[in-house]
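Complex shown without one protein chain; remaining protein chains in place.
Moving on, here comes subunit A:
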Amino acid sequence: MPKYQKWFRRWFNNPKQQEDSQEKQSSVELLPVYPSIQDNLTFLKNAFGHSSDLQIQELTIGKSPTVRIGIAYIDSLVNADKVMTLIKDLLGKELTQPNETHPHSHVRDWIKENLTVVGDMKEIRDWNRVSKMLLSGHTVVFVDGTNQAVSGDTSSVEHRAVTEPKTQIATKGPNEGFTESLRTNISLIRKRIKSPNLRVKKKPIGQVTRTDVALLYMEGIANPKVVKEVKKRLENINTDKILDTGEIGEWIEDQKFTLFPTLVSYERPDSIVSHLAEGRVAILVDGTPYAIAVPVTFLKILQSAEDYFMRYDLASVLRLLRIVAFMISLYGSAMYIALTAFHQEMLPTSLLISIGAQRQGVPFPVMVEALLMEGTFEILREAAVRAPRALGQPLAIMGAVVIGETAVVAGLVSPIMVIVVAITGISSYVAPEAAVTITSRILRFGFMLISGVFGLYGILLVTIAMVAHMQSLRSFGVPYLAPISPLVWSDLKDSVVRLPHWMLSNRPHELKPQRLWRIKYKVGDRVEYDD
């Protein structure tokens, strides 16, 4: 045991080594800016290791009192036009008479006051900020003789335009999807919530990438305890890079070892807005079009954004259908194994005869046959997702012909097995959330194995274990199976079915929102919105 622990610590959790490296890096950055621009620029060049896209220019501005200034920016992050205007502006303008005592700080103030061509002017005192500003696309101006620098926003980062979401497709409702730019994503949310109570808290995470992570919530609706908890967990992330919300998710999940997703990522701003309005917290990450909403429950994950846009009766039927499909994708092949290997008395006679005849000459027992087919199907599916688009067609043909047709003709599998695999495979894609799809895909194999050993009895045992496990899950303190367990009658209105919007007067109890009622009514008065 101690040996194992040692090994574990060395590989996963070596605090000593980590601290060392951290000190090395940050100690450089916390130095103050030097008063001489020559020193500054040399230091900067060294700090960036003479990176070829770090551009540095020295200029002399003003006529009678001349001042040396240094301009630094990173070529690949800035808009060249903006930098050009900035430089022109600096050169073209006449300096006012300098203050006798502090000639150089005067210049700095002058720059700050007169340079309006670029936004977000900031004073900088230390190298930490300098490098940060440079890396987020700002242009930093050093003034000779002062130990302060000024930065202006000249950033222009390449990113996609707002397009339709790729994964969470809806036939009804808004069709905008998030992009890779955090700014755009926040603006997509802001423009849907016209309330000052929408709070956006940004924080860079990742020692190397310094990715901006934004925390969004509605002040006055979201439970402050949940907000605090999310903040705390975000602060505790200790990593070098963050590229996607999925990485954040793994750090902040309640239960790390579970097949069930306890947070969901959305590509649709409207989904995130509806979560925010219900009192959830959203986490957006710069550089990815997926945003996380927490806390979520299992039933919430099985819901689609569309459910709220189409008529409630249709939405309810579709939700039921989705739950049934999830069950089929979980139990389909396992049930087939159990029925054909253990409980033949449960099949209608003619079906039994037909299956029996089809299985004649198949060299494997039902379970092996099913595992083979499901495994092949999974491989095929994974290949189809990863393969270059040009290969899609041949892959589909190979899958359909080789697996569907030839394997049957060759007598390796029975035709009914192909049907079962196809039905369970398609059913797993009905779930609107990819995470649930993967859950059912993995759990299916467990169910198949146990049903091959114990039949329906085994399926029942594993189901009991699975439900017990789901029952134990929490998403930021919210029971995973709410509102069914613990049962909250008034929340069942928006769970397995969805009642009309005018009946959904309260926010979900399980979130413990600050304001439970969506709308405040005054008797005999107009409806007043509560925000």
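Simple rule for what comes next: a contact is a pair of C-beta atoms (placed from the backbone, for glycine too) under 8 Å apart; a residue touches a chain by one contact, two chains touch by 3 or more; residues count from 1.
Here, contacts and distances are computed from a predicted model.
Asker: Name the absent chain as its UniProt record does, using one of the following: "cytochrome-c oxidase", "L-lactate dehydrogenase complex protein LldF", "Spore germination protein KC" or "ABC transporter permease".
Answerer: Its UniProt record gives the name "Spore germination protein KC".
Asker: Using the document's definition of touch, tell me which of A:Gln55, A:Asn128 or A:Ser354 contacts the absent chain.
Answerer: Touching the chain that is not displayed is residue A:Ser354.
Asker: Just to verify: which one of A:Leu461, A:Met503 or A:Ile519 makes contact with the chain not shown?
Answerer: The single option touching the absent chain is A:Leu461.
Asker: Write the list of subunit A residues that the hidden chain touches.
Answerer: Residues 340-342, 344-345, 349, 352-360, 362, 365-366, 454-458, 461, 464 of subunit A touch the chain absent from view.
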